[in-house]
Structures are given as C-alpha cells and as structure tokens.
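With one protein chain held back, the other chains of the complex are shown just where they sit.
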C-alpha cells in the first residue's frame, strides 16, 4: 500500500501528519484555556475549561507519538514549547484570537463537527497508535460537539444581539474552514498507507452537521467558497500565532533545560 | 562623603540606582511603543512614537552605564532582554497597561512632571556619567512635559466624556505616584555620595506642576494618600510586567546568543 | 426568645439547621455574609492562578493548573448554591461583590509574579484555606457543611500539588531556587493574614462561635498553620522570612512575628496591590458576558414556549 515511498519518507510524512493532529489540539486548547476564570458564567467557565483539559490531554498523546516517530528524542513538551511559528502545523482557524465568547464557541463547533467524523475514521487506522489515540479522543470530541452544538443553537436563537454576534463569528471564521479539508502529499501518503482517509471525503458529513445546526441557530451560511491556507503546511500562519507562542513558551525559552 | 560604605557597596548601590533610571525609561518606552501605528490620530501617533524613541535612547545610556558599573560584561541589551521580573527596578506606574490613550497620556504627564526636575538635579551629579546622561535626557523630558501637559489640558477640558476618561485615568494612577518619591538605602547612599538628591525633595516642585495643570484640565486630585510600592526595589511588581517581558524578550530568550 | 433558646439547644446538640427550619435573622445574615464571601473568594481566587495558565511551563502543569482553577469555579458554584438556600440569588451576590458591599479573601489581592507562585499559592494559600475550612465541615448550617465536605477534599489535593511545584523548583537550577524563595518571601505574611486579625481585634467572633458558624479562633488556626508549615519549609530548604521565628519548648509551638496589620487593613479597604485590577477583571467578565446570559435566558424561554405549543 505504501506505493513508491521508502520507509524514511513515510516516517517523515507520518511525523507531519501527527504534528497536524497534535498542533490542532494544542493551539485550540491554548485559546480555550484563555477563558479560564473569565468566562461569561460559571457553568460556561467550567465546561470550557473541561474542553481545554481534554484538548491538552490529546496533545500529549499526539505530540508524544510524533516525537517517537521522529526519533530524535523530542518529547511532547519539547515539540509544544520549543518550536517557532513555521514549524507549527495547525489549521489557521484555531489560532485566530478568541474575540468574544460567541466566536470561541462557533469555532469550537465548526472544529468539533470535523473532529467527530475524522477521529471516528482514524479509529480504523492501519497504524495502531493512531487508532488508539483516536479511540480515546473521539469520545471526548463527541461530548464537545454535543455541547458546542447546543450552545451555538442557543446563542443563534437567543436575542437579536446574540444572533448578530454569532453571524459575525461565522462570517469571520468561514474563510478558514476550507483548510480542514485540504489535500497534499502528506494526506495522500497517509491515505495510501491506510493511516487516514483523505480529509475531503468528510466534507459531506461535516456539511450535514453544520447545515442542520446553523439552520436551527437561525444563522446564514456565507456563500463565499474562498479558503485560506498555510497553517497545516506551515508555509504561512497568521500573525496571531507568534504572539500566542511568545506567551505560551516564555518559561521554557527563558530557562532552557529546566525541569518544572 | 561616602561615609562608611566601602567601594563595592557603593558600586552595588550605584548599579541599583542606574537600573531604576534605565528600567523606568525602558518600561515606559515599551508601553508607549505599543501605540505605534494604532493611535487615535496621525499627529498623536507621530508624537508618541517620538517619545518612545527618546525613551529607548535614554535606556541605552542608563543601562549601558549600569552594565559598566556592574562589571560583569552585561550590555544594555543583556540587561533589557535577559532579566526576569524581580530584577526590574522601574516604578509600578510605568508598567500598568496603557488602557486608553487618556491613561497613557496622563501617566506620561505624571512621569514627565517628575523627570524634568529630577533630571535637572542629576545634571549636577557628582558622577560625571550620570550628569552627562541627565543633561542629554532632560532636554527631551522638557519637550515631553510640554506636550503631555498640553494634551492633558486639552483632554480634561474637552468634552464631558474626555473629562470623565481623564479623571478615571488620574484616579487609577494616583496610588502609584507616591513610589516616585520613595526613599531607601540606595537613595540615601546616592544622596550621601552626591550622585542624586533624595527623590522626596522634589515632591513640592512636582505638586506645583501637577496642581496647576490638573486645575487647567478641570480635573480633581484624588484625596487618598495611599502609595503602592515594590517596583523600585523589585520586591513586588504588578502582574502586568511579566506579560510585557514575555513579549519583549521573546527573541532573545528563544535564540540565546544570536546576534540581530 | 423561646424560639431562639430552642434554636441554640439544637445547635448545642450538634443538629444541622436546614433551609426550611426557623433561624434567627442574625444567623441568616451572618451566614450569607460568610458563605457569600467564601464563594466570592473562590471566584476571585481564580484570577491569580489563571494569570499563569497561558504561561504554564509544561503540558502537565498546564493541565493541573486548569483543573485546579476549574475546581475553584466548582467550589464557587456549590457555595453560591448553599447561599441561595438562605434567600439570596447568585446574581444579587455578584452585584454586591462588584459594588463592594461583599468582600473576598484579602489574599487574592496579591499578585502572582513567577511560576513559583503557583507552588506557593497551592502550598501556603490552599494550606491556610484548608486549616480554615476543615472545621467548617462541622458547621451548624447543613448546606454549608455539606458544601465544605466537597471543597475540603479537593483543596487538600491542591495543596499537595502546590507543594510538588515547590519541590520541583527547589530541586531545580539556581534561578528556580531563587524563584521559590522569592515566592515564599512574598506569600508568607499574606498567608498568615488569611486567618483574620488577632482574636482580641476580631469582630463577630463570639456569637459566630456560639452558633457554630465559626469553630476555632483566628489565632488558634494561625498557630496551627505556622506549626505545620515551618517543618515543610525546612524540608524544602527554604527560609521563612521571619527572623523572630523560634521553637518555644514551653508552649510546644513556634513563636512568630505578627504580620503587619496595617497592611492587612489597607488591603481590606481597597488598597491591596491588586484590588482594583481584580474587581475590574470580574466586572469586565460580567459586563462582557451579559449578552450571552441574556441570550441563554431568551432561548430557554423560546424553547419552553415551543414545547408548550407542541403539547
């Protein structure tokens, strides 16, 4: 199944693939954690912190395995705290600022609606480690999707102001969703090796979830088909990621080699 | 004049004194620079950037000399970019966030009104380097004070909203002004050595300037006498400084030893 | 007065008072003040540690810290619920916090300045809190006592977590050791102040003790805290910033220097290092969240109407 690729190539591509999984949850987990203690209501605060905790747990698994595959002795922490922007592989949508709680929840929903079918598919991965991590993560993702769906509907179908905020969140985020379904050599190699499906094959499922939820939320899908890219290849992140990393990495960068 | 202190003690105290001077302008220069490109009007943007430039120039002089006095081979950049919060010696007022342009200008004014008599006095320092740096800096400080006085008056005596904003800026900053006039062993040692006057002796001058300006600005002096402290000794900064340093120091911390 | 006497008899017999039972107005008021203040302390107490969540040095530490701050939100929730059984809503209490009518623990008006503060806060602040809270599991008001059982279980976990952070720091490099000592230097006296003023200066105390809302005196608890903490500091190799600290063979306790009570009263009256920033952070969260709370209410109402129409 591996076609013409040699083992080193496959490992390199698997490493890239794993970084994409790990960086997505690392970066979203970080953004989510920014709400801890200052969310609009105690119940929301607790629920969102719970999500952040799950995402950080998933980060440890994906990046831990990425480090093993790379074989240079880098731990999950090394990968999280000692790479600069261009070595990050998360989709751009997850690194843009939280703005208000509405945008935060809308992003969570758009991502959860992808993660559930995606992780479900990965449970059948030819790579046992990938399948195991996916199996553990998908349970959490299903719960996140339940919650974010419910909240997006409540806020879309709440007041005039909340509807306007959710619509503007959706409009802002929309050009970033296309990147979730990107396809490049890494995707093809993973597909050929049976590690993962092509992301584009999930678009139908994703649209079904999204259309149904957004219609219940009285929100209008933007009609633009334009899609930003550059996050999952690392070619061009947004300016926001660098600021996030300056904060996130400050201790590891300031005290190299220290154990915490 | 040096009394009972031995030369090493005096050098240590001179080093502390120089850090206080340098960190004040470093930290305020950084805060001021945060406005570059996003100030409320082009003319304000240019003027404020000019102030930031002057302050950073002064930082190079004070910290450069501090590094010499310390005698451990640290440059102004080393001191600026490779110390953690508790080694900073600026007064707390200068590290709190800019908030709006009103608070930024009010802080600038309250500080300028101190710097002008302070630097004027330092021009007569027994330490020639201190006198030289002060002589260069005081010209800039006089210009800053002219401008910040004018702006504080205009904004205080503008609209109802602008008056309320300036009053709330003044109320917020007031508990931080007392630290400018602090006195401790370092101050005493500098006074005894003829390096600098006791800061408290400038309070009268400062109050004259401030009272006259604030009354023209239709603003009311808060009547609290409470004064925060902890910045100029480093004992207890605010939580804001650490965030500022995470941003400011990110490159030097991430790429130790690199030349830029 | 007969009712009052009967009430005191129940208290003395160790019975729990429940929300529907008769209770004196003073008992209710004192409890609302105490439980509300405790709840607010949990909420405001999220801020100093929340300050380091985005800068936690490893994924593990970040997860631990998130979980801890989340627990504090949970404690806030239990305690607001307990207070609500006394006839005051969470929103009312929040407004009283924001306009200054209700207080929170003075300790949270101190800043967290280095990562070692995450250790010091867990070790000393949660340590002092536990010392205060363990006896409150036996308080006379049922809902409060039950809330405290849950709270105490988690707090002791937090304290251990804080101590482990300190351990890592003192076993680390020279900078880390310095951070640990610095954090202890800044946190020691504020932690001692957490038990409140000396018994002789403390208001409300005797009636609260008779009602079993308060179980021990401030000075008793403070002494217990010092006695337990000194050996822990020694174990860590850190120096408590009190030159007057000595073991007193006669009393079997440590003698220690009283905190600067002027500082305490400054902090209580709004002049702590962070009072203004803490309250404005809560105010901002409250104001920024208004649209969301309104939307949730509006949506729930719409849903109820639709369900009714569908029946």
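Think of it as A, B and C in the order they're written, each chain with its own count starting at 1.
What we mean here is this: a contact is a pair of C-beta atoms (placed from the backbone, for glycine too) under 8 Å apart; a residue touches a chain by one contact, two chains touch by 3 or more.
Just so it is clear, the structure is predicted and the values come from calculations on it, not from any experiment.
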(message) Just to confirm, in the complete assembly, which displayed chains does the hidden chain contact?
(response) A, B
(message) Can you say which of B:124, B:221 or B:251 touches the chain missing from this structure?
(response) B:251
(request) Please give every residue of subunit A in contact with the chain that is not shown. (result) 84-86, 172, 175, 224, 226, 228, 230, 235-239, 241-242, 246
(request) For the chain that got dropped from the picture, name the residues of subunit B it touches. (result) 30, 33-34, 36-46, 49-50, 52-53, 56-57, 59-60, 76-77, 80-81, 100-102, 153-155, 157-159, 161-162, 165, 247-248, 250-252, 255, 257-260
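Convention: only the chains that are shown with their structure count from here on.
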(request) Express in whole angstrom the distance between the two chain centres, defined as the mean CA positions of subunit A and subunit B. (result) 43
(message) Can you pull out the residues of subunit A that are in contact with at least two other chains?
(response) 247, 250
(request) Mind pulling the residue numbers of subunit C that touch at least two other chains? (result) 55, 175
